[in-house]
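A single structure is presented below for examination.
A single protein chain has been omitted from the complex, and every remaining protein chain is retained in its original position.
Chain IDs A, B and C follow the sequence of writing; residue 1 opens each chain.
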Amino acid sequence: MCGIAGVFGHPEAAKLTYLALHALQHRGQESAGIVSSDGTRLYGHRAMGHVAEAFSEERLTKLPGDSALGHVRYSTAGDSSLRNCGPFWVDHALGPIAVAHNGNLTNAETLRRTLEEEGAIFQSTTDSEAFLHLIARSREVTTVERIREALKRVEGAYSLIFLTDRFLVAARDPYGFRPLVLGRLRDAWVVASETCAFDLIEATFEREVAPGEIVVIDANGVRSLQSQPAREARCVFEHIYFSRPDSVVFGKNVYTVRNQLGRELAREQPAKADVVVPVPDSGVPAAIGYAAELGLPFEMGLIRSHYVGRTFIEPSQSIRHFGVKLKLNAARSVIEGKRIVVVDDSIVRGTTSRKIVKMIRQAGATEVHLRISAPPTTGPCFYGIDTPTKRELIASSHSVDEIRDYLGVDTLGYLSLDGVLRAAGAADGRGFCHACFSGDYPVGVRAQGGG
Amino acid sequence: MCGIAGVFGHPEAAKLTYLALHALQHRGQESAGIVSSDGTRLYGHRAMGHVAEAFSEERLTKLPGDSALGHVRYSTAGDSSLRNCGPFWVDHALGPIAVAHNGNLTNAETLRRTLEEEGAIFQSTTDSEAFLHLIARSREVTTVERIREALKRVEGAYSLIFLTDRFLVAARDPYGFRPLVLGRLRDAWVVASETCAFDLIEATFEREVAPGEIVVIDANGVRSLQSQPAREARCVFEHIYFSRPDSVVFGKNVYTVRNQLGRELAREQPAKADVVVPVPDSGVPAAIGYAAELGLPFEMGLIRSHYVGRTFIEPSQSIRHFGVKLKLNAARSVIEGKRIVVVDDSIVRGTTSRKIVKMIRQAGATEVHLRISAPPTTGPCFYGIDTPTKRELIASSHSVDEIRDYLGVDTLGYLSLDGVLRAAGAADGRGFCHACFSGDYPVGVRAQGGG
Amino acid sequence: MCGIAGVFGHPEAAKLTYLALHALQHRGQESAGIVSSDGTRLYGHRAMGHVAEAFSEERLTKLPGDSALGHVRYSTAGDSSLRNCGPFWVDHALGPIAVAHNGNLTNAETLRRTLEEEGAIFQSTTDSEAFLHLIARSREVTTVERIREALKRVEGAYSLIFLTDRFLVAARDPYGFRPLVLGRLRDAWVVASETCAFDLIEATFEREVAPGEIVVIDANGVRSLQSQPAREARCVFEHIYFSRPDSVVFGKNVYTVRNQLGRELAREQPAKADVVVPVPDSGVPAAIGYAAELGLPFEMGLIRSHYVGRTFIEPSQSIRHFGVKLKLNAARSVIEGKRIVVVDDSIVRGTTSRKIVKMIRQAGATEVHLRISAPPTTGPCFYGIDTPTKRELIASSHSVDEIRDYLGVDTLGYLSLDGVLRAAGAADGRGFCHACFSGDYPVGVRAQGGG
Partner (left out) sequence: MCGIAGVFGHPEAAKLTYLALHALQHRGQESAGIVSSDGTRLYGHRAMGHVAEAFSEERLTKLPGDSALGHVRYSTAGDSSLRNCGPFWVDHALGPIAVAHNGNLTNAETLRRTLEEEGAIFQSTTDSEAFLHLIARSREVTTVERIREALKRVEGAYSLIFLTDRFLVAARDPYGFRPLVLGRLRDAWVVASETCAFDLIEATFEREVAPGEIVVIDANGVRSLQSQPAREARCVFEHIYFSRPDSVVFGKNVYTVRNQLGRELAREQPAKADVVVPVPDSGVPAAIGYAAELGLPFEMGLIRSHYVGRTFIEPSQSIRHFGVKLKLNAARSVIEGKRIVVVDDSIVRGTTSRKIVKMIRQAGATEVHLRISAPPTTGPCFYGIDTPTKRELIASSHSVDEIRDYLGVDTLGYLSLDGVLRAAGAADGRGFCHACFSGDYPVGVRAQGGG
């Protein structure tokens, strides 16, 4: 997964992009990069690690100019090496251009093979590079027209920002899989994956970049090119788990949707219990909604540590559930002697959930009822979410009863797809992609190397 | 403030100490250190930064032996330089000894002057070093007796762990200001500031080290020396704010006490409102209790970022409430058009609270009612909590009405001291120090340089 | 300037390449990189800094396989950023390929423009990337044939190593500007810029890669393709200054050539003096030859520091000749009261030489006679040596008498071009490039972005 952001027309463009990336850090923690433009040329830096590690004050001063674009990345495929860090920036016949990409192309392999056969060389294994080749090879006479043409040749999920020495372009695939929003900061324009980036830099949220839209921002202001319409297929998992709860995504506030997911879950899958406990932090809003709907007490029975370092040393006499313990600990006084409803947003492989359940039992729970604010995850995502292969998804090969037994819970209840869509404001069942739950993939699949 | 931990009799003593310090990281983020003993000599390492940064796998292998002690520190006074990092370890006439200290001596200045006049040299500005001088200068013939004698000469707050080549000592001042607990891990003994450290390494909680007790752990097991009794004065702020909610501190679970603080607060200071919102993370349990007691909805209307780096770059065109914004953002959908009760655990200078209130108003709250799960903080702490000087404490010179106006809230309500003590299980008002609220200081004050 | 090395057929290919690069460190200190092949794919790492900093033991274990190629670089033009570090490795239609390049193309600009017009994108400003584009765009059916075709389209100076998943190619331009040698290490083949790399890894020197030759090394052994013959034009400055004195370059030992340059200089430009002092380290062999030829005492009157860090802090009250002083200091006892001959290999801008002369005068020299073991440098190099522009070269616009006055020496003597060629073993004046002295450029000039 990735987070992307861009600024046009602000004297501190690189710094604002840096802050925007910080607000989007949850979308990718592996690498961070920024490219800026001073109207003449591009300047860039990218590094492994978090935004705050990748950039120093000194580094940012080497990214001058009043426009910039940035990228945080968690690789969905391919190497997690510096070569694959975004943004990418290159020179082509019409000048310099950089790109930041969130999503995953489904025809990436074919495209790459075709481009290589035409003589292209690839320095990374990312989709981002393919966009740049398509632009460079286009016969159109302006870069904007070349971008438009290039986008016609790619399939799958993409929210994109391009930066040249003269303008910035924001674009979204016709399905609208990944979010992308447009905002203003006085005279400057800003683009970001989520509105939480605007809140930090005090930009105002103007509107979504529409599915299939190409927004061009230059000295003359903003203009919009519409590309082909398509069946809209926004990723419902952005609401369930991925986006930050304080963001407005696809027109709805994420926290509210999650709370509503919990309420729907309570109606579909009530439990006889003494207390509702979320798996922090992502399970919190749904657990609050669940508890409120049933009139049950809500308590933070699992305490999350703020200090989980990325390299951690394990004792050789291994501690039970070590990985989970570093992150979570049960508050015994909340749990002991009680029937507990645990609310989480998903079960992927089941291994972590199982450890959490055991931890809660050891803290003295008399019953454990697990409630998931989404349907069973039965298929992988080909549009940018870093899910494991189908084989590893416990729900792809096990019934709910089998999963319940594996996890060692007294009852297990998932929210239905209808419930999810109601909470997301799509009671008619349209406008969202839910392929990982339903198997209904909007675009054919053969993807890899997204960003 | 500081966190301390010790292990005796385990082949991976340094690694377990490292994990225990990780669990105690909230008690001090400035520096971390570990000293180990292999029965012949001591080995040590200390560094600025978090535990996970200060120690690598390789570093830990250079701390051999089956006993160890560790220290995380946030300086309450003096330099925050490597010189002042704990633990301290020295050689004296009876051999090597190390010390880790949580607390603050009130006669530190006098002691230091006396020791210097006797020819002592000080390499740090910490209290820890004074303990070692007193031990080295004692005429007693065993180190344990020297420790006992040394403790008679110091005044104020201290929870201590000493390590020599042969034994480990845990001690607590007669007032019992700071917590210290004893646990077991199979054949090994462990000591730590809070029980959450035991949970991580899967040790069992045996008991508090009692106020005024000296516990000696060596090859023969555990024995206890009792020093002079005193009026017990456990720090009530450990319950209100400082300790981790999953810990058992002073015999009570912290989460439960906080939840109870919220309930007491609701009874004393109810509010007509639509939703109760905590200032995360410390305000969460009290807010849950507050909402439950009044039957109001509880929502996470302020979203906390997990990625706040310690060095952060601010744009020169400064963003309003920048510092707070990096850490918190308001979820507009929760707040807009609503009357909000905000629950926090304390107001210190008032500057941060004021920013949070403005953020909530900007998110569309129609009314903001601030509730604090403790009384006004009117005096500094001389026993180890890093409060600012009296002059900087807003409540030391302003009435509740004045603070309300300064913060820009519609109403402001503090919990009474009686309410606090009831929640902490001391309805008779005894056993706790609450000097920062009441001005009733158990020990005379002239402190500095604690740890 | 750059140094390059390659290994084929050794289980520790990356480690040997690392050592070879270490031996070639004098050819480029800005960045270092290695790409390895395990017969299936390529693995790479590159970083700013010296070889020993850029690679850790752990890093090298991530470069598996039995062939590898490496690059140390000092940028002759363009950014000194990570983007421009070698080696480059890409995927193209026939598979993965990497390249390490020493030299400078004279038609780089034209090539780049042409390639961009054909749709190519450039991620760096180096010549290396152009080679890879030419190979990817070739219509030949094998990579070796594509390399051969690509080399026909480039002009200028290049010694090259290519690595694919199956073979290694070493090639040199038809002029043979830059050195490249072939060696054996038991069953493995090695290629390097200079033989000193072979000495360290205990490979035996087999022969030069000939000007215009393409050597292909694969599982079947070594075979040679000859490209078009040209007027040979080996860089005589490799002998005068650039190569390491223990190397055999262009068939002659460098130390011996330098010593001979000193002897020629003594015959052409004798001096009445008491002692001969070299500018260390490059001036040492010529100074020894000079002193020996004239029967004058040779002394190390300038002491060189071994600890010159790359980032150095200067006092604000600036010290005279600060930069030179960090590196050199005069041994007063050698110099005081004496007539000194100072021997150096070149004068570029004259600023450093002037500081050295003042330092020697301050140490008490009664006369200073400067002797240069080469002719005046009157023109820039377009074939890979990092000389400044013509305007900055003091000898391009000043007579020997003017330079003498500027430097403040009593006499100044340069070696003639004939003398240089005699020392280099080319008494007939053929086989070498001496354009920077003579203005006789073997290939037309419009270069930039070499490596």
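Definition applied: contacts are C-beta pairs under 8 Å (C-beta built on N, C-alpha and C of every residue); 3 or more make two chains touch, one makes a residue touch a chain.
Small disclaimer: the values here were computed from a predicted structure and weren't measured.
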item: Partner chains on view for the chain not depicted; value: B, C
item: Residue in contact with the excluded chain [from C:43, C:255, C:290 or C:441]; value: C:255
item: Residue, one of C:68, C:201 or C:415, that touches the chain absent here; value: C:201
item: Residue in contact with the excluded chain [from C:33, C:70, C:285 or C:413]; value: C:285
item: For chain C, the residues touching the chain missing from this view; value: 12, 15-16, 18-19, 22-23, 25-26, 29, 50-53, 55-57, 60, 196, 199-202, 244-246, 248, 253, 255-256, 259, 281, 284-285, 288, 292, 297-300, 303-307, 309-313, 315-317, 319-320, 325-326, 329-334
item: Hidden partner chain, residues of chain B it touches; value: 44, 82-83, 88-93, 113, 116-123, 132-133, 136-138
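Convention: only the chains that are shown with their structure count from here on.
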item: Dominant chain pairing [most C-beta pairs in contact]; value: A-B
item: Classification of the chain A:chain B interface as same or different, half of numbers criterion; value: same
item: Whole-Å separation of chain centres (CA-atom averages), chain A against chain C; value: 48
item: Chain B and chain C: spacing of chain centres that average the CA atoms, whole Å; value: 61
item: Averaged-CA centre spacing for the pair chain B and chain A, given as whole angstrom; value: 36
item: Touching two or more other chains - residue numbers and ranges from chain C; value: none
